[in-house]
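One chain of protein is taken out of this complex; the other chains stay put.
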Amino acid sequence: MNTLNVIAAVKAPVIDYKGISPLFAIAGGAVIVLLAALFRGRFVQRALVPFLTVAALGAAIGLTIWNWHTGDSRPIVEGALAIDPLALGLSLLFYITGLATVAFAWRSVALRESGSGEFYALMLGSIAGMTMLASAENLVTLFVGIELLSIPLYVLCASEVKRETSLESGLKYLVIGSVGSATLLYGLAFIYGATGHTGFGQIASALGNSVSITDPLLLTGIALAVAGLAFKASVAPFHAWTPDVYEGAPTPVTAFMAVATKTAAFAIILRLFDEALVSAQLQWAPALAALAVITILVGNVGAIAQSSLKRMLAWSGVAQAGYMLAGVVVGTQLGLQATAFYLAVYLFMNMAAFGVVIARERVSEHGDGLKALEGLGSASPLLAWPMTIAMLSLAGFPVTAGFIGKFYLISATVGGDWAWLGVIIVVGSMISLVYYLRVIAVMWMSPFKIELPGLPRRREVHPVAGWSPEADPRAQPEVILVTLLMAAATIFFGIVPSPLFHLAHDVGTSISALVGS
Amino acid sequence: MNITWYLVLSAFLFTIGAVGVLTRRNPLVILLCLELMLNAGNLALIAFSRMWGNGDGQIFALVVMVVAACEVVVGLGIIVGIFRRRIPEDVDALSELRG
Amino acid sequence: MIFTDIVFFIAAIGALAGAVGVVVLKNPFYSVLSLVTHLFFLAVLFLLLNSQFLAAAQLIVYAGAVMVLYVFVVAYIGGAEEPLGDSLPAIRPLGVLFAVCLLAELCIGVIGSGLKALDSHGAHVSNTFGAPSQIGSLLLNQFLIPFEAASYLLLIAAVGALVLARKRRGFEELTGEGGTA
Amino acid sequence: MSATAWAWLVLAFPLAGTLVIGLGWRVLPGRVPGWLASSMILAAFACAIAATVKMQDRAPAARHASSTLFDYAHSAGLNIGLSIYVDPLSLFMALVVSGVSFLIHVYSVSYMTSDKGFTRYFAYLNFFVFSMLLLVLAGNIIILIVGWAFVGAASYLLISFWYRRETATAAGIKAFVMNVIGDVALVIAAFLLWKNAGHHVSYTGIFAGSKTHFSHDQGTLIAACLLLTVGAFAKSAQLPLHTWLPDAMEGPTPVSALIHAATMVTAGVYLIARFHPLYEQAPTAANITAGVAAATLFFAATCALAVTDLKRIIAYSTMSQIGYMMVGVSTGGYDGGLFHLMTHAFFKALLFMGAGSVIGAMAGIQDIDRMGGFRKSMRFTYITFVVGALTLAGMMPFAGWFSKDEILGFDVHRGGFDLILAIVGFAGALLTAFYSFRMVFRVFHGDSVPEAQSLERGELFHGEHVNPMTGEHEDTGVGFPGAEHHIAERELPMKFAMGTLAVLSVVGGVVAIPGVTDWLRNFLDPTFADSKFVNAAPSTGADWTGLIVGAGIALAGITTAFVCYIRRPGTTAEIIKRLPFLHRLFVNRWYFDELYDALFVRPTATFGRFGRYVVESAFVQGTLVGGATRIVGAGTALARTAQSGYLRGYAVLMLIGFGGLALYFLLQAT
Partner (left out) sequence: MTVYLSIILFLPTIFGALALFAPRRLALWTLVAGTVLTLAYSIVMLARFKTGVGMQFITDDNWISELGIRYSLGVDGLNLFLIVLTSLLWVPATVAAALRDWDRPRLFAFFMGIAQTAVLGAFMSQDLALFVVFFDLMLVPFYFLVGMWGGEDRVYATTKLVIYTLVGSLLMLAAAVALGVMSTPAGGHISFSFATLAQHPLSGGSQYWLFILFAFAFLVKAPAFPLHGWMPDAYRQAPLPVILVFSAVVSKVGVYGFLRIVLPLLPQASVHFQELMLAIAVVSILYGSVLAFSQDEARLVLGYSSIAQLGFILLGIFSLDPKGGQGAVLQMVNHGLVVAPLFLIIGYLAIRAQGRESLDWMGGMAFRAPVLATVFLIVALATLAMPGSANFVGELYILFGTFQSKIVYGLVASVGVVLAAVYMIRFYQRAMHNPVGAHVESRDLALGPELGVIAPLVLVILALGVYPNFLLHRINAFAPTTKNIPQVALKR
């Protein structure tokens, strides 16, 4: 009683420290890493800093699991954040991606260029932004989260400052990204203007009461917001930056972006649309569906005839985003679960693929070119197998997690009376076979001519090996290890998907506004 | 003066910013145009904040200012890098990544 | 009321003029200056919307700090005139065209809205509205997290700038137009 | 042992022979396979006799029995047993087949001695006999079809026995395909009967069902019968499915004797006799069958006039003779038809054997223009051949005289449409007599050709080995036929076979001399008891008048031949000069082959080429595969050109995208 009065008297917010502890772990980790990096010296740079980063991520994972609970979301800090399975589950994905990236970046040029402390700190900062985003409960947090996510990435993309393409990708990402966030901001402003609130909960309750769902102001706001978020998730036609930035950025950064950024983007898309704007679903669902179709088609046809693996993966990433968007469109718990499931799967298969690309481009004279994989099957099966598994999974062959993911998505679409979207997904995967299978063919069935139609490349790829002399196939165990782990996970969850299903199921429960599966 | 007026004004500013991004080739100027767009957002936010009489919008705007500053910093950093790399300050010159 | 209207129009025209200046002026240095003017008039508008604190912040943070940074950079790399012509001629007309569409759509969105409040001068507010105290309390309560995050963001951005602009060896042996090495 | 048990044995022996010879091809030395095979057939013949005896013990009404080994196919309402049906008809056929086959086996033992495929030959031959017996003993129509196809396969194998000859393989595939057409017709017929006659495939079931389920001359029934007829005609080389038979002469001569004269080709006759209840219920079908058969018999006779290849002449005569049988059985003269089947088996086999002997003497040459004057040098062959010829010509008192004229007499007696058939038959008989003696005179009379002379000198002529059709040389070292030739005069087995057949041809008629003996009719009656023509036989007197007329015709024919070839040689040349087009027509077998080539072979081949070069490449690969590829390719090009690499280009793209979105949302707005 007495204490209550005291708390009431002091107008300080109630902060659930347990709830935001993962966020603290990451943010604090970044600071510690920075400080540690002040001590120059090989040991600190090569061993201590990475270790600290891993420690921070590990701590975050632990805390997240500690926080784990199913059921409805729990707003904390005056409803700025929500701690619920959707947030927790997806942030787990960020952390895992982060761990993999630590290994990938360990020998990278970018690390040497920017200094490991700065590199890892920036990465952690970005992860912090993602964590915020995943649990954002109001528009302001949303915006800050997105910026905290993006700005470090702009830097990381450009961090190989001596390489022109790295700078180019950095600038492109920055400019287009800022346009995106400006659009988003404007949209959020309109939504705020239409509803008078910034909290998702209040917005949801305002829709249909204080403001009609078909109010032009609101809808324009939604349109702007969709555009902004679609940009982050690299959904066509807002995808154009993706291939260029992915190709130009240092490959570890590309891997990180490809998986984590997309996951974060979908996290916030799910929150905004399934929580705040759920009652306007009739209005936004068709638009998103159209975007999904465009994305699936554009992404898949774009990926064909790419000679750079990073580029190919970028395009395929666009296509995959389309698949997941279909899960959002459905707007049911099942759809939510399917999307979450696919995001997890997406992490494993892409990380496996990127790991191989990294391992190869450091030693091959073809860099990240498709040719760099020629004859890999007999040369080093340890790399060829993960790549093969990743490609098969991306193409959606059975006994890989990718198949289950597609299956789940399709059943979600059919269940939500969007059967034709399911068919579109299928059509997309048909087209995708062309380029996924070609990668496998190059690895196992060479020597043979890779026919690559299309634009002549301006820049012939130079060996990156010159930049990191100690990198040679035998000397990057950490990369190979991560790759193998990811591939193993892809297969494992293809055969025993239940763990992921439970995760996805909890995620699905976190937004009770949705109609049950 | 009606709130509508402010909003229309901000729409104009936003558009001008966009046009700038599309038409200018100097990365510096493009950054400036981005600032314009963000400020248009700010104006809208504050107008709405006034309209509803709650402070959320103003806080939002404040945050946006910070964000804008950060973008500027990073952007300028990249531009400096480009300059050091002896590449002309022309975004069209940076089009090696394509296809 | 007339007075505020007049002020509004002046400020609005000023802001627009500044914005247009940013876009059209060839020399980046002038662009920066016209942005400053733009920001100033914007601050005036903020005052009209009685958010004094933000007006102040606008002037100090922007017109003050950020713009100075700009000026330095421009001075450092020299405000080069933009090369004439365009590598994709289609863009200018196309861009302008779609920008106009954008404008139209935004205006429709604003004007077509059914919200009564839009046509009002805004809700009746106490004179503490927009004052530092109110902002402060909001920042420390409801928006604590965004506030902290924003400050954190500044730190990260600083680190980023450091990474990008740090003095480095090795640029010398890179030929200007060469591909990557 | 019951009759059916013996019947199973009849089947068992040849099959055993096939397997033993086929598997023991490495170990069996010299002529052993030949003798082994022959003995197997002899055993089968013995068993057939035993079965007959058993059957004769029963009361006439009870003279049929069936036995099923196991379910051949039994599901989904279709119940087919692996069963045989034994009755006088099947026994009669079994006797004829196994008997004649035995003699031909014996003949072959020496004829094929030097052939490198000796063992293979006898394996095939035994397999053929097994199939033929299966055909005649089959207890239901499906098993009948099985046997039907087996004999077809055996015939194919033996036709292209000398597979180095492209002519032989071509003839083989021709024969096989024509036979398959027949099989298909039978399958469809089987279905129609199964469906409409109460879901039976066994003869007894079908006949019982047809009585109740079909009205007289019902359309479905006619269709079924006509399909049966097609099957029969395909096997028996009747119009229009006859073209394979002349080419079938590519096979070794004994094969022609066995398969393409004595047994297989007469299976069609058996088929129609077997299904006589249906035909009697569907007179239309029966009449059509008879009509076509009559046409065949005349057409074939005309061809036999003109052709100069010895074996082919006999082949055409076979077609023509089968025509007689067909007329007989399809008009209800079952005894006559089957009687003629038997006698024909004797004399036609005999003729072929004689021809084989001559061809042996000619070192493989078959063209009668090259022959002449073997009268002195090949006494035995000459005599037997003449006997055969006389029987064929229907000269009194040889067997053919009785059998052929019984058919014709029966038709005359029935009158009406059948009278026309009979008249055609008599006309055919004239031609028959003529061409059979054309052979005799041109081969054995006249001045001796070198081969004959060397034979007179006592050594067998050994000529260069050539393909009788194309005349191209053959290397006997790497294949077939064997290096040496054999003639009856020097080979006891050949003599034995020909002698026996000659005797049979002379005395064969004794089984049915009008007014004197009635053995055949009595024997067969139980099968045809249900026939409504059972008592339709003409009076003895009428029979004899018919016989006299027949004999006269035969005499006329023979005399004409005598005049043309012996008394006034060159007459034929005169005639040819008078009626060149007729000659050309006959020589080219009325252009049937050319017609089929134009109608079926070339169109199909063209379609094949069209499919291969147009449909496959243009449509399947070009449109379906290529089309999809091109669409995707276009999409790729588009996406990649949009990916210009210019930052501001991307911004525009975003703007466009947003424009679309906003437009949509504003349309949603009120």
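Letters A, B, C and D name the chains as they come in the text, with residue numbers starting at 1 for each one.
The rule is simple: contacts are C-beta pairs under 8 Å (C-beta built on N, C-alpha and C of every residue); 3 or more make two chains touch, one makes a residue touch a chain.
A quick note: this is a predicted structure, and the numbers were derived from the prediction, not measured.
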(Q) List the neighbours, among the chains on screen, of the chain that has been left out. (A) A, D
Q: Consider the whole complex, including the chain that is not shown, and state which of D:His105, D:Arg120 or D:Lys311 touches that chain.
A: D:Arg120
Q: Please pick, from D:Ala149, D:Ala197, D:Leu245 or D:Leu455, the residue that touches the omitted chain in the full complex.
A: D:Ala149
(Q) In the whole complex, not just what's shown, which of A:Gln283, A:Ser429, A:Gln476 or A:Thr490 touches the removed chain? (A) A:Ser429
**Q.** Option from D:Arg31, D:Arg164, D:His465 or D:His583 whose C-beta touches the chain left out
**A.** D:Arg164
Q | Absent-chain interface as seen on chain A, which is shown | A | 378, 392, 396-399, 403-404, 406-408, 410-411, 414-415, 419, 422-423, 425-426, 429-430, 433-434, 437-438, 440-441, 444-445, 448, 497-498, 501, 505
Q) Going by the touch rule given at the top, which residues of chain D touch the chain that is not shown? A) 22, 25, 70-78, 120, 142, 145-146, 148-150, 153, 156-157, 160, 163-164, 166, 169, 172-173, 176-177, 180-181, 183-184, 187-188, 191, 194-195, 478-479, 604-605, 607-609, 611-612, 615-616, 619-621, 624-625
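The criterion applied here is as follows: only the chains that are shown with their structure count from here on.
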Q. Using the average of all C-alpha atoms in each chain as its centre, how far is it in Å between chain A and chain C?
A. 29
Q) For chain B and chain C, what's the span in angstrom between their mean Cα positions? A) 5
Q) Which residues belonging to chain C are in contact with no fewer than two other chains? A) 87-88, 91, 95, 99, 102, 105-106, 108-110, 112, 114, 118, 142-143, 146, 150, 153, 156-157, 160-161, 163-164, 168, 171, 174
Q: Please list all residues of chain A that touch 2 or more other chains.
A: 140, 143-144, 147, 151, 154-155, 158, 161-162, 164-165, 171-172, 175, 179, 183, 190, 193, 212, 215-216, 219-220, 223, 243-244, 454-455, 459
Q: Mind listing the chain B positions that touch chain D in their complex?
A: 18, 21-23, 25, 91-92, 94-99
Q.
Quick check: in the complex, which residue numbers of chain A touch chain D?
A. 171-172, 175-176, 179-180, 183, 212, 214-216, 219-220, 222-224, 226-227, 230-231, 236-238, 240-241, 243-244, 283-284, 286-287, 290-291, 297-298, 301-302, 304-305, 431, 434, 453-455
Q: Flag every residue of chain C that touches chain D in the complex, lowest number first.
A: 87-88, 91, 94-95, 98-99, 101-102, 105, 108-109, 112, 114
